[in-house]
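Let me give you the structure first, and then I'll get to my questions.
Here the complex is missing one protein chain, while the rest keep their positions.
As written, the chain order gives the labels A and B, with residue 1 at the start of each chain.
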Amino acid sequence: MDYFLSEEQIMIRDLARQIAEEKIVPVRAELDETGEFPWDIMKTLAQSDLFGLFIPEEYGGLGKGSLELAIAVEELSRACLGVSTSYAANALGTYPILLFGTDEQKKRFLPDIAAGKRLVAFGLTEANAGSDAGGTQTTARLEGNEYVINGTKQWITNGGVAEVYTIVAITDRSKGPRGASAFVVEKGTPGFTFGKKENKMGIRASATTELIFDNCRIPRENLIGKDGAGFLVAMKTLDNSRTGVGSQGVGVAQGAFEEAVKFARQRVQFGHPVITFQAVQHMLADMATSIEASRALVYTVSRFIDSGAKDVSKESAMAKVFATDTAMKVTTDAVQIMGGSGYMKEYPVEKMMRDAKILQIYEGTNQIQRNVIGQALIKEAARNR
Amino acid sequence: MRIVVCIKQVPDTSEVRINPETNTLMRDGVPSIINPYDMHALEAGIQIREKAGGTVTAITMGPPQAEAALREAISMGADKAVLISDRAFAGSDTWATAYVLAKAVSLLGADIVLCGKQAIDGDTAQVGPEMAEFLDIPHVSYIRKIDDVSADRIIVQRLMDDGSDLVESSVPVLLTVVRELNTPRMPSLKGKMAAKKAEIGRLTSSDLNADENNLGLRGSPTQVRNIFAPETKKDRKIIEGSAEEQVNCIVAELAGMKCL
Partner (left out) sequence: MFIKVNQEKCTGCGTCLSSCPFDAIVIKDDKAFINELCQLCKSCLSVCPEGAISETSEESDSKEKASGKGVWIFAEQRGGVVAGVSLELLGAGSRLAEKLGTDLSAVLLGAGEEEAGELIRWGADRVYHCSDDIVKDFNDEPYAALLSELIKEHKPEIVLAGATPIGRSFLPRVAARLHTGLTADCTSLDIDDETKNLIQVRPAFGGNIMAAILCPYTRPQMATVRPRVMKRGEYAAGRKGEIIKVGAGHIGSRTKLIETLMEACETAVNLQDANVIVAGGRGVGGEKGFQLLFELADALGGSVAASRGAVDEGWIPYRHQVGQTGKTVAPRLYIACGISGAVQHLVGMQSSDIIIAINKNPEAPIFNVATFGIVGDFFEIVPMLIKKIKEAKGE
């Protein structure tokens, strides 16, 4: 279906697709097996200017928006979620600086990020603070001209490979929801180390580690936004990144769907290709429909965000929850359609199914997304009375 | 450094087939691509620019649709592109082609001229060295590594059948490159956007001050007499049976051929 993309958007899509097909597909099985970080592919993405997509031109980027980012992420996800997560997590980590940073901070960090010279990570999650960000225990104590950070972040994407980390830490526990602040911490700062790389069910090429802060001192200038705005920064960041996760869902679902169709056309049982059986056709039809619906929703919400809309929480949550639930169902159905072959590592769909699961969990579980939507509905109803 | 890269738009010959009954080429739907060896030449040119500074100009002699190949070259990182096109060039063999390209390079000025080893449609590997002769500059063919580039000399490795030769040449120089030299980069978004807006230079035979007796079919010392499909071998046999039976059959044949 034609989404009436602009010429530039088509250019972005075609380039991301070329990289996906020529550079990612040939190595995805090996990356999954070894869990190696895809440095070479990151270099290719950097050289093709894809890291700078959403960064303003004045800081060396291309000044594009959520829709362009969604298009690129979708194409990369069609090939491998592990790689697309490593790429998309940079946007997640950069949004705090982009949305709340001072001009000086933007000048300091954004050009290298846009050039793909430095990878970024977003550090919010902790052992006691998953869905409940209020459980954050990492602290940042102001001492003269420095903040001293103590605590541990858990399951951080791009941990260890990124050089720029935007984290949220408690600056004043007594202030409750207004007691946290956002900071930039650079790799190599004394007192900042990493835990081991986690051994995951899926997106195994993506580096997931703990961030360990032990009296880590950072300059006062590394505070992002106002003191106490930490959770606000986090919320706005997540609002903006949800369509990215949604497009990951669209991409992996599309990839799995195509594999299922390819297989069903040539697999012959009872004298016919299995794609001629109504049972299989109905499954494929449902898969295709939900993928298209997900894509349409992700693109529309992206356009909505790019229009400068003030409050996008409900819509972005809808895009994330719908597209990622779709991805889980589609990848599972793809394995089912391919039967025994689908279960074998020889074919790419079992990896896609394992990869897709995280989409329902990270950047706000789909249960939290539903909470967000629910809260928004209540507010709307109250307003409309 | 003034770096000029010669590229050619070719059909993807891995997809082209000939119909042996009618002796015709079947190239429906076969896409046009930049000659793969020229991609390596472009990459080499861009890398030389990154190290030693200068400009990379991509040129091609071809029909108007070859412009697409030039825009692709810009999206990879070439600074400028020039299309050398004229009806008078039709039917050129390698001599006439090299003559025209050399005239263009002369006009543009170059310190390093880069060409792919051969074009995958003509497969002659002649245009590069012939150009060097017309330009009266030295050339080195089959470059698999560039060890050093400076304003007055280069040191390169030439691929031979049994290894390679380490060769030094004065500059200006023409190099033809093989695949081993590098991995061509993907186009960049900024490059693609620049390519869309880029002004492609145009040179015709009068711009080049070319002698019309050296152009096109008239200027070509060689001519195509006719084209035909390659012969297919006559006696062929597929060996049936289980794997063991197949292997036994082969071993028997090998024994018969006294290969054992």
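Convention: contacts are C-beta pairs under 8 Å (C-beta built on N, C-alpha and C of every residue); 3 or more make two chains touch, one makes a residue touch a chain.
Predicted, not measured: the structure shown is a model, and the values here were computed from it.
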Chains in view touching the one left out:
B
Contact with the hidden chain only, please: which chain B residues?
11, 13-14, 16-18, 22-28, 63, 65, 87, 90-91, 93-95, 98, 117-118, 120-130, 132-134, 137-142, 155, 157-170, 173, 179-180, 217-218, 220-230, 232-233, 235-239, 243-244, 246-251, 253-255, 257, 259-260
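As a working rule, only the chains that are shown with their structure count from here on.
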With chain centres taken as the means of their Cα atoms, state the distance from chain A to chain B in Å.
42
Footprint of chain A on chain B - complex, ascending
185-193, 196
Contacting residues of chain A [partner chain B, same complex]
7-8, 11-12, 15, 18-19, 22-23, 44, 47-50, 53, 62
